[in-house]
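Below is one structure. I have some questions about it.
Note that this complex is displayed minus one protein chain, with the remaining chains in position.
Take a look at chain A:
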Amino acid sequence: MDTQTWIYLMVGGSFLLYLVIAIASRAGSTDDFYVAGGGVGPVANGMATAADWMSAASFISMAGLIAFLGYNASPYLMGWTGGFVLLALLLAPYLRKFGSFTVPAFIGARYYSNVARTVAVICLIVASITYVIGQMKGVGVAFGRFLQVEFETGVMIGMAVVFVYAVLGGMKGITYTQIAQYIVLIFAFTVPAVFISMQLTGVPLPQIGLGSTMADGSGVYLLERLDNVITDLGFDSFTTPEHSTLNVFMLTLSLMIGTAGLPHVIIRFFTVRKVTDARKSVGWALFFIAILYTTAPAVGAMARLNLMETVQTGPVGEETGNLKYSERPQWFKTWEGTGLLAFEDKNDDGRIQYYNANSEEFAEEASSYGWEGNEMVTVDRDIMVLANPEIAQLPSWVIALVAAGGVAAALSTAAGLLLAISSAISHDLLKSMLKPDISEKNELMAGRIAMTGSILVAGYLGMNPPGFAAEVVALAFGLAASSIFPVLLMGVFSKRMNREGAIAGMLAGLTATVLYIFVFKGMFFIPGTNLFPDEAGYWFLGIQPESFGAIGAAINFIAAFLVSRATPAPPAEIRDMIEDIRVPGALRQV
């Protein structure tokens, strides 16, 4: 069977599986629709959370980022995993004890204020919509690359699949499809990694292989070899930092706080039965995430080494050390066809020179070899995962598995985000504020309509991404870090924090973060409206806009503290409520 047939089979088969699950797990009540009936086991919820969390970016782009940035990609690895420690210790158990359907519902009740709740809904919707655009694009891209369909067709197929299980089943349908999607995506990611680790180091476990010696008998460690190969060609070393320490620190912190404050992740912990399950479940979520996140550095390093050694076949500077373009391998040709790889023979020698032409130190050496510029004019980062199975000469079914995995990663995250958005609309806005007397049946219907609307909006934005699509993930994390996380934390850990403080904090953190991002990225991301160029020299203390969420959070805390001290303490029943969410069981019988 050829690769294309395998891909149709794998992707089609996985869709069929999701549809079967959708039909088996229809939502019969608002409980089902918002929190999957509230009876999901801790391991199952952990798996669903992992799929919810790991997006197309985690699956396709992260290993590529590591391949080219090496150590400097560490904030993403630590930030997107360390946030779960904050979630487990500071938020999840208490929010589960409170037992609401949505994050704004907790904020509204804890701060006895519909204004606070509305601000939270706005933060949630902006953060989630910006995030979901990227997922919809991811679905389109994955389809386009693997199934050779138009980008728009890909997005529409993705929308249709999500529509069936998210509208029918709500959180219940999403939970069980996410579990299936996790299994698909983790196999898709780890199987090629194991094969490549075996080929390069003889060690099947990529995490160990990355720290092992090469299997070629040279006794050289893989990371040492990689460092040598790339620094010989003028690239930065793989294992040492290149960026400002303060910025790396702040980026890591912002991503961690943002992770712990993202509503679509938090609501997954409303679906477990009890507080002890919520604590454990965060651990399981990180366990399932860590399988991919600890494999990704190995995939990145090994794929980079494979790529470099394919092109640079011998000593640097000798004519025969560079691969003849006419002798390039099949995968090279395949990916040239997609535009993700591109070669241009600048010195007309028929051989490929791939080096860092931006390095001034190396430029002289390069020209002494008769090299006239880097000839690998395009090397898309995504290729490190997408082409991996072909570079390692793995069978067709593995390539097909990667296709299904990429689609699963994008769909599972999109569905989680869409649920967060639609439940904020149907529960926080409609049921609690506009029409409190709505029947459960009608609220469920409203939830389904809100979900349908969200899918249409997300699909439309995915197909017509606003110019700023690439920048918006920074905004999503910045918003979650600077507005949502601090008020949740203070809601549990401070009995003195009141309505006025929370609202002031959210608005201050939010405004500061959004302004800082706009100053460098343009007002509402409109090109040309930025006040300063988005370059290190202009950043406040060298902190890039993506790293500002942590400072926004600090501003939130300070504003909330000052305002709360100047305004009345929260009423007695709120203090009782805080006492109650702090213990898993019943404190006093009601």
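As a convention for this text, contacts are C-beta pairs under 8 Å (C-beta built on N, C-alpha and C of every residue); 3 or more make two chains touch, one makes a residue touch a chain; residues count from 1.
Rule of thumb we're sticking to: contacts and distances are computed from a predicted model.
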| item | value |
| --- | --- |
| Absent chain [UniProt protein name; select from "NADH-quinone oxidoreductase subunit F", "3-oxoacyl-[acyl-carrier-protein] synthase-1", "Response regulator transcription factor" or "Membrane protein"] | "Membrane protein" |
| Listed residues A:274, A:328 or A:346, member touching the removed chain | A:274 |
| Contact residue for the chain not shown (choose from A:287, A:325, A:369 or A:397) | A:287 |
| Residue, one of A:240, A:393, A:529 or A:567, that touches the chain absent here | A:240 |
| Which residue of A:37, A:82 or A:154 touches the chain not shown here | A:82 |
| Residues belonging to chain A that touch the chain removed from view | 66, 71, 73-74, 77-78, 81-82, 84-85, 88-90, 93, 207-208, 210-213, 221-224, 239-241, 245, 248-249, 252-253, 274-276, 279-280, 282-283, 286-287, 290, 293-294, 297, 493, 579, 582-589 |
